[in-house]
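Note that this complex is displayed minus one protein chain, with the remaining chains in position.
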Amino acid sequence: MSFVLNDEEQMLRDSARSFLSETAPVTAFRKLRDDNNPDGFSRDLWSSMAEMGWTGILVEEGHGGVELGVFAAGLLLQEMGRTLTPSPFLSTAVLAATALRVAGSDAQKAKWLPKIVSGGTVIGFAVDERARHNPEHINTTAKKQGNGLVLNGTKRFVANGAAADAVIVVARNEDGAPCLVLVDCNQKGVTRKARRTVDSHLPADFTFEDVALDGDALLDGAEDTEGALKHILDVGRACVAAESLGVAEQAFDVTIDYIKNREQFGVPIASFQGLQHRAAHLLSEIEMARSIVMKALRTLDETPSQAPIWAAAAKAKATAVSRLATSEGIQMFGGVGMTDEYDIGLYYKRAQAAGEFLGDDAWGAGQVAKLSGY
Amino acid sequence: MSFVLNDEEQMLRDSARSFLSETAPVTAFRKLRDDNNPDGFSRDLWSSMAEMGWTGILVEEGHGGVELGVFAAGLLLQEMGRTLTPSPFLSTAVLAATALRVAGSDAQKAKWLPKIVSGGTVIGFAVDERARHNPEHINTTAKKQGNGLVLNGTKRFVANGAAADAVIVVARNEDGAPCLVLVDCNQKGVTRKARRTVDSHLPADFTFEDVALDGDALLDGAEDTEGALKHILDVGRACVAAESLGVAEQAFDVTIDYIKNREQFGVPIASFQGLQHRAAHLLSEIEMARSIVMKALRTLDETPSQAPIWAAAAKAKATAVSRLATSEGIQMFGGVGMTDEYDIGLYYKRAQAAGEFLGDDAWGAGQVAKLSGY
Amino acid sequence: MSLETFRKETRDWLEANCPPGMRVPAKGEADICWGGRNWTFASDDQRIWLERMAERGWTVPTWPKEYGGGGLSKEEAFVLKEEMKAMKARSPLDSFGIWMLGPALLKYGSEEQKREHLPKIARGEIRWCQGYSEPGAGSDLASLRTKGVLDGDEYVINGQKVWTSYADKSDWIFALVRTEADAPKHLGISFILIDMETPGVSTKPIKLISGKSPFCETFFDDARAPVSNVVGKPGQGWDIAKYLLSHERAGIVSDAVSGGLNPVGAAHLAGEVDENGQIADPILRGDVARLTIDALAFESTLRRVKDEADKGEGVGAKASILKYVGTELNKRRHELNMSALGSDGLLWEGEKEEDGEAARSWLRSRANSIEGGTSEIQLNIVAKRVLELPGS
Partner (left out) sequence: MSLETFRKETRDWLEANCPPGMRVPAKGEADICWGGRNWTFASDDQRIWLERMAERGWTVPTWPKEYGGGGLSKEEAFVLKEEMKAMKARSPLDSFGIWMLGPALLKYGSEEQKREHLPKIARGEIRWCQGYSEPGAGSDLASLRTKGVLDGDEYVINGQKVWTSYADKSDWIFALVRTEADAPKHLGISFILIDMETPGVSTKPIKLISGKSPFCETFFDDARAPVSNVVGKPGQGWDIAKYLLSHERAGIVSDAVSGGLNPVGAAHLAGEVDENGQIADPILRGDVARLTIDALAFESTLRRVKDEADKGEGVGAKASILKYVGTELNKRRHELNMSALGSDGLLWEGEKEEDGEAARSWLRSRANSIEGGTSEIQLNIVAKRVLELPGS
């Protein structure tokens, strides 16, 4: 396992960085927000991501993807974190694609993966039913009915839910075992309510009321669906941790830049040792987060059986560090950091939202203790 | 409830401070340690404490005491924390005296309290059976046998155990309810093993093997022995919290003094803002600890029914702050702080030991959550 | 009158006079009564409550009666507060006039200024805002550049202020103005009262990360104020400002610990408790418990400092400790609120008015450690003035 980027990865990151800073800088995000964009992201950008092959980053070549792996997906999300770029990448190209890859039948893969790769669909991944992430609290049911299924339950704050064409729903079957069901959002019995969040994303709450589904709605390609679900969630965690890392890095960079130039009492405030020590501590924390996020991503690619503890730990660390970096950022900016005009507050908001997604630092710590056997 | 000292309290504290700094400064503690004193404290000092009335601080006048209350006891312990003075004050004059006061019969009070007041006895209070404090883990039994009792079990790290003439043992009776039993250490079936601890105190482990006791060994003066036990422990917690506070205060004072005088790179190290901010933070923390310790002590005197959460919170806060103040102290002293020659390390050790006694910060936090109903 | 008699009479009066609508806690900023020329009462109850309290001088209980106050002793004022709290009575009037300008005028103002301005503050007729900070000054408050040039018996004022809270809704502003250009930085500043209807005074809200705009920029463009509106002596502005800032700090601290959502309530709201009411996530529960301990310690400290002040020990630089600890604590509380609320906390807008309130309060709390002197400034003050550490 290597902790350095190979040439291909280096290229991917460089091209992502230059693409995003040109096409989707923070000003673009502000415009989406101020225009009350009903999707919460740019459809054009999503098409561009497809053109560049990003949508197929976890899809095998046979279905049109480039299959670069979870580490590569994380690199992209890290860059998106830096520019606060909203898109269905995480929900559709990471979570839904992984779900289809590890739990879909051949027919389901053939039907859905090319759509994901083409950028022609947005698919949400619906797991949580309560306010805090907890994949064990699943009350949604998908029970057999004739040749098909009937789905009942509610899901909350499904990422990209407002714009989703379909959602993959985590439910329990008639035996109480977890199962994954792919549901068209226009299906009868599906209602959704878009929720505008603090980071100006647009997830949605979903209610499923006696939704009648064909049998092929059930993702039944995995031998062990429960294990597959855990893997999907770990991939999601490591990838959103990478986004949080990007948020932390950029927030830190702009903060350092600010304190070097901001003068008070006749000197740059960066010359005060009080701030210097905190900045050095922050950099140390970011370095730690960077390493463990890389470790989690690589482990998912190379030795996925060992990934659970790394994914949980990376998620917890990236959550904590991104919140620290952004809140320290506001403090070091001072009054202007509180204004909407400066970007640092936007980073703070995204750090909070990304942090709660698929488990925050407290959740991650509990998971690490459990997985470590204490 | 007043957060300021009245004249009497002010006088008590001033006289304690001058007495201890003359009679029992840190050098006296070092001498006890280096001499391997078999008691772990000075018998002469204990007599002086009796002469000054300290031993009777929680004992009613009818039994020879001065009954100044828990707040006053805390003031004395705070001063003893400052000078690292070891003595049986906490175990005998606070815990045992309180136990007799709230759970003893008139006859038991009449027999034992004057002995405590005279300084003529050292009584330990034995509650814990496991490594970490937990008053719910009591397996020691005191069962009826004829007109008497038979005691079986083990107790660990009983404070002042090495020098104790007797111990008050927390046990369970034949119904499994908590009870308090006063046992002479020379009784047949009692074995003790002195343990020298990191802070150079001398607690002892006790084993009780079919110890046959008279019926009057049972402290049966309380209507609600379980409630009485909780009160005794809360008094102990608030008082040891006061000692920890004294440890923190003195450690802080010597550290500030040191950094003001220590020069590096041609200036006093106290002029570095990195240290200044940490010192200011430390002072803030000490002020918080001081307030909550005062609150807990006063509440035990004035509205004891409300005391449990304050005792637990004060114990937790004083534990955390005394450890922080002493560890920051070592760091600010630098290399010499690691040497036995300087006192700061002794304060660090006592902060650890006092912190574990009757529940550390983690224990206190759990208790606060429980008592707050979450 | 003994304190107990006072307590009884107060309780009876409050019972008889506090309208029912004022006996439920304020839900949000919308329920606060700020007063002022253009104030629209949220309800009749709000109006009646203000009128009745103002008549007794109990909007400003400790101010002298001749200036519209209640003339109560500290002890009596505390009893009043306790009794109001016991019946959940709302504050009849909140204002920067009460918290900040009033104390400054009582200490530094001329008799004429006191008689002119204090009663109007007490009755909620005039709403005040403060004009201290300037763009780019930040913690270096004394580096201000707004200039006042004497022209006859008037100052002609030019410059810009920032962080003028509610300036767009205020009637008058108390501002720091550099009136003596050649004096050293901390001298040469005057504390001037300016009617915001004066020609040349304009104001513009600042949008904050919390979405709200309580703060404004305020511009002075050849605005004129009579010399008689200078509080204290010309050039004494810095002293008055420092005195006033300590009152502001106390205000921020009391905000920091007063009411609002706490993480236990948040966990209940979000359904994140188990059947025994225990916070479901054990790690989060531990974080909340440590917050509770610190909140209890802080609450005790506020009481202690008050008791010490009553005994005549000055608060002095210890106010900086309170400001530092209280605001950092409040930020932690809001962070834990957000963790306890999970995705519920992320809601920004919804159909209900209170939707997004948790997130807005959380974001608002970030300013606590910046406004009224940053945490860094407080730590500097503690290091220098309490601990007397040498300068670097």
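Per-chain numbering from 1; labels A, B and C assigned in written order.
We take it that a residue touches a chain if its C-beta (ideal position, glycine included) is under 8 Å from a C-beta of that chain, and two chains touch if they have at least 3 such contacts.
As the structure is a prediction and not an experimental result, all values here were calculated from the model.
Student: Let's see if you follow the contact definition: name the visible chains touching the chain that is missing.
Tutor: Its contacts among the visible chains are A, B, C.
Student: Can you work out which residue in B:N6, B:Q306 or B:T339 touches the chain that's missing from view?
Tutor: From the options B:N6, B:Q306 or B:T339, the contact with the absent chain belongs to B:T339.
Student: Of B:S2, B:Q187 or B:S327, which residue touches the hidden chain?
Tutor: Considering all chains, including the one not shown, the answer is B:S327.
Student: Using the document's definition of touch, tell me which of B:E79, B:D199, B:D234 or B:E249 contacts the absent chain.
Tutor: Only one listed residue reaches the unshown chain, and that is B:D199.
Student: Footprint of the hidden chain on chain A, which residues?
Tutor: Against the left-out chain, chain A lists 1-4, 256, 259-260, 267-268, 270-273, 275-277, 279-281, 283-284, 287-292, 294-295, 309-310, 313, 316-317, 361-362, 364-366, 368-369, 372-374.
Student: Considering the entire assembly, which residues of chain B contact the chain that has been omitted?
Tutor: Residues of chain B in touch with the missing chain: 128, 130-134, 156-157, 195-200, 203, 262, 264-265, 272-275, 323, 327, 330-331, 334-335, 337-341, 345-346, 348-349, 352-353, 356-357, 360, 362-363, 365-366.
Student: Across the whole complex, list the residues on chain C that are touched by the chain not included here.
Tutor: Touch with the absent chain occurs at residues 282-283, 285-287, 289, 392.
Assume only the chains that are shown with their structure count from here on.
Student: Let me have the rounded angstrom distance from the C-alpha centre of chain B over to the C-alpha centre of chain C, please.
Tutor: Distance between chain centres: 42 Å.
Student: Go ahead and note the Å separation of the Cα centroids belonging to chain A and chain B.
Tutor: The mean C-alpha positions of chain A and chain B differ by 51 Å.
Student: Chain A: which residues touch two or more other chains?
Tutor: In chain A, the residues touching two or more other chains are 272-274.
Student: What residues in chain C touch two or more of the other chains?
Tutor: 376, 379, 392
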